[in-house]
Each structure stands twice: as structure tokens, then as C-alpha cells.
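Worksheet: one structure, shown below.
All protein chains but one are shown at their positions in the complex.
Chain nomenclature is as follows: A and B, assigned in order of appearance, with residue numbering initiated at 1 for each chain independently.
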Amino acid sequence: MTAKMKIGKIAWTIIKYASLLLMSFIAVVPVVSCVITALKTPEEYAQTNVMEMPQTFYLGNFKEAFVSANMLTAFMNSLIVLVVVLLLSVMFGAMLAYILNRFSFPGRGLVRNLFLFASLLPGIAMQVTTYKIMYNLGLINSIPGYIILLCGTDIISVTIFIQFFENLPNSLDESAIMDGCTYFGVFFKILLPLLKPAIVTVMILKGVGTYNEYYMANLYLQDKSRLVTMATSLYKFTGPLGNQYNLICAGVLITLTPALIVFILCQKQIYAGLAAGSVKG
Amino acid sequence: MKVKKLTALVMAGAMMGTMAMSTMAFAEEAELPTLDTIVLGEDYTDLEATIKVLTHRTDIVDTVFAEYIASFNELYPGITVEYEAVTDYAEDIKIRLTTDDWGDICMIPTNLQKNELADEFISFGEKETLDTMYVMLNNFTYDGQVYGIPSTGNAQGVVYNKKVFEAAGITELPKTPDEFIAALQAIKDNTEAIPLYTNFAAGWTMGAWDAYVGGSATGDPDFMNYGLVHAENPFADNGEQTGPYAVYNVLYEAVAQGLIEDDPTTTDWEGCKGMINNGEIGCMVLGSWAVVQMQEAGPNAADIGYMPFPITVDGAQYAAAGPDYCYGINVNAETDNQIASLLYVKWLTEESGFSYDQGGLPICVGGEYPDVLSAFDGVTLVVDNPAKEGEEDLFGNINTDSEVGLNMDNTHVQMVLEEALQGGKTMEEIAAEWNEAWAEAQADYEVEVAPYEYQPMGAAAEDEAVEETSAAE
Partner (left out) sequence: MPGTTLGKQKKPFGQWLRTRKVQQWLVIIAFMTIPLILLVTFSYVPFAKMFEFSLYKMKRYDSKNNKFIGLENYLDVFSRDDCFNSLKLAGYYIVASFIQLAMALYFATILCFKVRGGSLFKGLIFFPYLISGIAIGFIFKFFYTRGFVFDTVLSWIGLNPESLPYWLKDTRINNASLAATSVWRYMGQNMVLFLGAMMSVDPTLYEACAIDGANSWAKFRYIMLPSIKSVILLNMILSISGSLSAFEPPYVITGGTFGTSTYFVMMNSLAHEKGKIGLAAAMAVVLMGLIFIVTIAQQVIMKVADEDWREERRNKKLAKARKKAEKEARA
């Protein structure tokens, strides 16, 4: 009996680690192939199998990709967009969720449903009509315009904040009000700090989405010499550079690096944040 | 109650949107010069303006065009020219044109109807006058006014590697579909090269096949704008290895018989240039604009040749010729910008040498033909005649409604390859589908339909073409 259990336990351990190893391998292989390819010289790339290790550490592809796709500008733009979008979506989302959750006023249900329903709208199909609106507002070819658009089409953060508010007891604000605090005060001084886990969740979901957004950035930030972002810098490689995979791979890896660094530094918060968003469905 | 409020809100929003949209500024109706009245280097030399040019040529925007700007500025130092190269040009330009200040000069997209031209672009001048200066102005002419000047012209043929053909034992260039398939087979049997490289994955390169269904396949300059519109079942097999069916059937057979690249889904457009230069590819079906790019992609420029599409009509070979993308100038731009744009377009067309350098047909009357087309001796170049009056938009409408999409999208050509590769529908079945959709659209526009006989360009026209070619040499 115990021997059987022991065997079972060992077998389970083997299966467990084997499956973990296999899955990690699957997750990593496409990216590793990129690293291998990016490190090869063009000649080497042409002559060897794609999975064959490079002979030397050739960094020329990275340099060329970085320069030709204008990635320094791209990084700065992406950074600005990311910071502002995160700041605004957190503020707008939390503010809206606050009033939707804490006050009852005529039209509350309507506003709430408007937001929930908006998540069903087919964004890509509406790009043309959105384009005209952006144009009429003079927001094309401008980073602020792009930022406004990203905040304007932001539904997730509101939903997450609403969920979170439902778990914050009402008594908190009420006692503060009794103490003479204004509603603005309650929100900024008492509730906002308590929302930290939800803020992290929103920042992760919105952050990943914003950093990687390419469809709208390509459409609205047309002057690519000035307004390129990390994601759209990769478009450079669909054009004249065609399928020169060692350059493309280098470009992909460069755009990946900032995300990877943030991920490694904030692993714990990221997991916790994502989990916080999931607890209540 | 809730629903009502919601609709009210949505409606209000929509109205706000429309109101904003209808306040678009009217362009000032000022007297503009026309291309024929401008004398380059003398008129408007102190004009100051900054113009933006949208181009699809991402490959040469930093090199060739930069040089052009420098030379142009020697004549017009006050005019600043900025290029913007758009990667996904064909799609992006459609969206951008919905607004007024997309720039000053663009390559006119192909989805415009003729009666819309004046809403977007200024006239370059009267067709009759400009005809004495430039060729191939039909595509964007409406009501006697020209709205688009070709950037360059193309003759439609097949790019091939002479060494590969030689090694395969092909001594004479194929002139019919059967000879062509036999030649591809010979390449497959006798060399290591890919006989026909389709460039399937790039998409637009497949769309290029449409350029051959008119002049090249029929020799008939009226086929595209009249024949196709009025013909009964224009895509059906006519049994003579001519016409649209023959063109697509070449592709179908080449694919079905395994004479193309191994995996079309991962073809590599930039890479193919070097491959044909090095003799890894036998041939590719692309317009004459491609030749220079193939020559420059490697050390073996001399190996790249260009031949007419392998169809013979009544014993003669023809090649469709027509304008590449045409320049259009924004009707909503400031007058100074429009004048500056006119100057630049005139300079590009007459002085830049763009057309010649890119291996294209000359746009200026009496211009020089590039060497590339030497294999076209004895081949009649067919430029499509314009549509009959009152039928200007008929071809476009039927083409769109039927979703066949000749010269418009790539999916129908890609479908030919897909079906051939998978042993799905036969070419007859594909053609029958197109015919059915086409007939339906013809009926919707109440077009009288009858069997259509190709009218290849006669002996007189042939002489003229030969004269033109020899004059160039």
C-alpha cells in the first residue's frame, strides 16, 4: 500500500516536472529562435539552419534594426504614451466607478450599461468612422490625440474598479463624511489608496495592451519619422526590409526588452495584480 | 425608458458627429495654372511653400527621392518637399482620403469613381492639350479634365533569368501558354531553380496577374473598358488560349503541375529579388517596373530579361501597357501649395528621369524607352482606350459588385493558386463562378450583353508602335 503510494508519488513528480519543462520549452522556443537568428550575420543566416547556434556573437543586426526602425524615438514615444494613458485610465476609471458604485442618481443604470455594452462594440470595424472623428477633432498625427483615443476606448479599467468598489465597505466613506470630509476628499484621501490592488491590475492589463497596440498607432500616428512607437516601429520591417529575418528578429527582441525588464522587476506585483482582477468574475 | 434614453443619447452623439463633419472648409476657387502653361524654372521661382507627398515607394524614399528634392530645390529654393512613405499604401490611402488635409500630392487610389475625381483632386489641364505633352492619361480623365498624371508607365510581361532558361535548354522564348508551361517544366527538370515564383504571401504581387487579361491576352484596346463590360461570360475558356481565362489558367496549371515554389504562404518579396538575380528563380510574372529592382538586387544584372506574356492572338504577340500609380493634387490644399505641387509634378514627370531610371515606359510624348524592353521588338503595346461616354464607371461598378475585383484586390488570384494547389475547384469552375457573379452585376446595371470578339490592334497600329519604339532607340 505505502509502496504503491510512493510509486504513485514519484510518477506524479516526474509527470509534473516533465510537463512543466515541456511547457516552458514550448513557451520559449519561438523566442529563442529569434535570439539565435538575430545573432547571426546575414551570410551565416543564409547558410545555416535556423536553429543552429551562431558562430559568433554578431550584434550588427541589433544595431541596424535599432537605427533603421528609429527605436530610440519609438521608445520615448511609447514611454510617454504609456505613462499618460495609465495615469488617465486609472483616474477616469476609478472616478467613474466611485460614483457609479457609491451614489444613486437618475441615469446611473444607463451610464453603467453604456460602459458595459461598449466592450461589445467591434473596435476594428469602427476604425473608419473613428478616423473621421479624430480628424474633425484635429487629433491625427498627434501623440495627445492618440492618448485620448486610447483612454476613450478604455472599458476594462472601469469594469475592474467597479468590481473592486463592491468589496469596499460603504461605512468607510460614511464615517469620513460624518467627520466633515468632502466627497472629493473621501475619494482622493481614503478610497484611492485602498484601491491599490485594483490599480495594479488595471496598470498591467492596460499597460500590456497600450505598449503593444499597433493597429491604431499605425493609423493615427502617420508621421513615422517622428511619431513611431515601439509596436509600430516593427512595421519598418514589413516594407523594404521584407523578410530579412535576422533584422526582424533583432527588432522584435528590442521591442520586447523593456517589457521583459519591467516584468522581471515587478513579477510579484504583476501576478498579484492579475489575480486581483480575477477573483470576482 | 432606458432604451429611449440610450437611443436619444446615441442620436445626439451621432448628430454632433455629423455636424462637425459638415463644417469642413470649402476650398477657395482660385485660378490655378495648368501643366501646359507652366514653364519650369521661370514661373513662380520665388514661391514659398511646404508640400507633403504621400508615396508607396518605401524602398527609395530616403535615396532617390531625396536626390530629386535637392535638384528640384535648385530651381525652386522656396519650396520644401516632404515625402511620407506609407507601408500599407493601398489600404491606408483610402482611409486618409476621407479627410481634407492628407497632404498635397498622393498616388491616386484605384477605388475612386470618375465622377468623384474633382471632389478630391485638382485638374492638371484639358485632356486635349495635355495629350500633346503626355501619354496614358485616360485613367483619371473626367469631363475632358485630367486629374492624374502617371508617375511612370508599365509594359506587362514576365521577368526571367536568361541563364536559367539557357541551362534548361530553352532556346526560344515561349509564346503560348502551352510553350510556357513546357518551359517551366524544362526548368524544373534540368535546373535547381524554382520555375515560377508566385510571391503569394505578399498579396499585391498576385494581384499583378490582372494586368495581363486585357491588352496582353486579347490585343484589344477596347477590351478592358468596353469588352469586359458588355461581354457574355468574359472569363470563360474560349478554346484559343487567349483572353482572361488563358492568363489565369497559366497560373492554375503551373501550380497544379508543381512548377512554383514549395510553400507559397511563406514567400519572401524582398528575398525573391536576390534569388532571381542569382538564378534560383526561373521567372516571375510582374510589370516592367520590377526589372530594374531585380537587376539591382545582385551582381548579375545582365542575366535578368523581360519577355512578353506567353499568349499569341492571331499569330501576333501583344503587351498591355498602362500607367503606374498617378499623381493627384489635393483639391483642398492652399492655392500656393497646389501651385507648388503642380510645379513638382511637372518637374518629376519631365525632368527627374524617374520613369526611365525605373525601367518604365516614358510618360512624356517622344520620351526615351528603357533598354529593358528590347525583347518587346515586334510586340505591339496595347494601351486601353477609355470607356464610352456615359459608361465611365460601369466597369468599376460591375467589378466591385461582382466581387471579382480585377486590378482591385488580390483574393481572386490567390484563390486560383489555392484551388490549384489543393486540387479543389477546376479553373473552369472558378471561371464559371466569376462569370455568374459578373452576369448578375451586369444585369443589375442593365447592361446589354452579347458574345464579344476580340479586336486585336490592326496592322496600322502595329506600325505605329514599332515606329515609336524605334524612334526611341
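Before moving on, here are some points about what is shown:
Just so it is clear, a residue touches a chain if its C-beta (ideal position, glycine included) is under 8 Å from a C-beta of that chain, and two chains touch if they have at least 3 such contacts.
These numbers were taken from a predicted model, which means no experiment stands behind them.
Of the options B:Glu82, B:Asp143 or B:Asp263, the residue whose C-beta touches the omitted chain is B:Asp263. Seen from chain B, the chain kept out of the figure touches residues 9-11, 13-14, 16-17, 91, 94-95, 98, 111-113, 115-116, 119, 200-201, 203, 262-266, 393, 396, 400, 403, 405, 408-411, 414, 418, 421-422. By the touch definition given at the top, chain A reaches the unshown chain through residues 12, 16-17, 19-20, 23-24, 26-31, 33-34, 37, 49-51, 92-93, 95-96, 98-99, 103, 105-107, 111, 114-115, 118, 120-122, 124-126, 128-130, 132-133, 137, 148-149, 151-153, 158, 177, 182-184, 187, 208, 211-214, 230-232, 234-235, 237, 245, 248-249, 252, 255-256, 259-260, 263-264, 267, 270-272, 274-281.
What we mean here is this: only the chains that are shown with their structure count from here on.
For the pair chain A and chain B, the distance between C-alpha centroids works out to 40 Å.
Residue ranges of chain A in contact with chain B, taken from their complex: 107, 109-110, 113-114, 127-128, 131-133, 135-137, 140, 218-219, 222-224, 235-236, 238-244. The touching residues of chain B, counted against chain A in their complex, run 2, 5-6, 9, 17, 20-21, 58-59, 84-88, 92, 95-96, 98-99, 268-271.
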